[in-house]
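My questions all concern the structure below.
Yeah, one chain of the complex is gone here, protein chain that is, but the others are all in their spots.
And now, chain A:
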Amino acid sequence: MSSRSMKILFSKWIIVPIAIAYIGMSYLSLKRGNSLLIGIVLVLLSIIPFLLRFERRERKARELMLIAVMAAVATVSRIPFATLLPGFTPVTFVVIVSGIVFGAEAGWMVGAAAALVSNFFLGQGPWTPWQMFAWGMAGYTAGLFAHRSAWRRRRFPLALFGVAWGFLFGWIMNVQLALDQWMQTHSWAAVVGKYVLGLPFEIIHATANVFFILVFSPSWIALLERYRRKYGTLERLEMMEGDMNDGQTSTVK
């Protein structure tokens, strides 16, 4: 195969026919009572717009490095907490703080990369795209939440935000299993049963978020803000966003 035809093969547009084929297959699969594929296909498709948004803008090596460090720290931060309660991890906290300081797009990237990378060490599976989606959205909404509002960066509004994501994360992760229960039984009782069963984990997760946000968010936000100002990373983006006024990222005061 010549290098030219390879380039055409590799070009982004090949995703479109593949996506259509997969939607068709997963629909047929759903009709036959198997919901595994459709969930994963839809979640992966939902990742594409965020990825395109992230790629659209030129970024400096420092910005990419900063995001990679946050994702790696989120991954590693699971280690000291492995001996505590299961589900009591600071990953969501790290992702939310990144979103607040570095903006919505960077927050999404930190969340998605943290999910993907940590699963390389903890085990990949059908849950990986769902975690990428859930943590990515946590980072993205954190950026939007704290956008241009110094008040919302304070402990208590952030703690409420953390509670919300403690539950939302678990509920997003349950969608696949609940969908499977629905396909099996067509009864709402089984779906609700699934969600009730997961409730203790969500409560632990929300508690962890509140704890980390209340105790550590001011110092972490100050630390990251200082690095951002010191090295001028993700700053140019802020100015552009400020000019365009489209409300995607948080601003420096």
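The criterion applied here is as follows: a contact is a pair of C-beta atoms (placed from the backbone, for glycine too) under 8 Å apart; a residue touches a chain by one contact, two chains touch by 3 or more; residues count from 1.
Methods note: contacts and distances are computed from a predicted model.
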item	value
Among "Cytochrome c-type biogenesis protein CcmE", "Heme exporter protein C", "Energy-coupling factor transporter transmembrane component T" or "Phosphate transport system permease protein PstA", UniProt-listed name of the chain not shown	"Energy-coupling factor transporter transmembrane component T"
Contact with the hidden chain (one of A:36, A:179 or A:203)	A:36
Contacts of chain A with the absent chain, listed as residue ranges	1, 6, 9-12, 15, 22, 25, 28-29, 32-34, 36-37, 40, 51, 54-55, 58-62, 64-69, 71-73, 75-77, 79-81, 83-84, 88, 90, 94, 109, 112-114, 116-117, 120-121, 123-126, 180-181, 184-187, 190, 193-194, 197, 208, 211-212, 215-216, 219-220, 223, 227, 231, 233
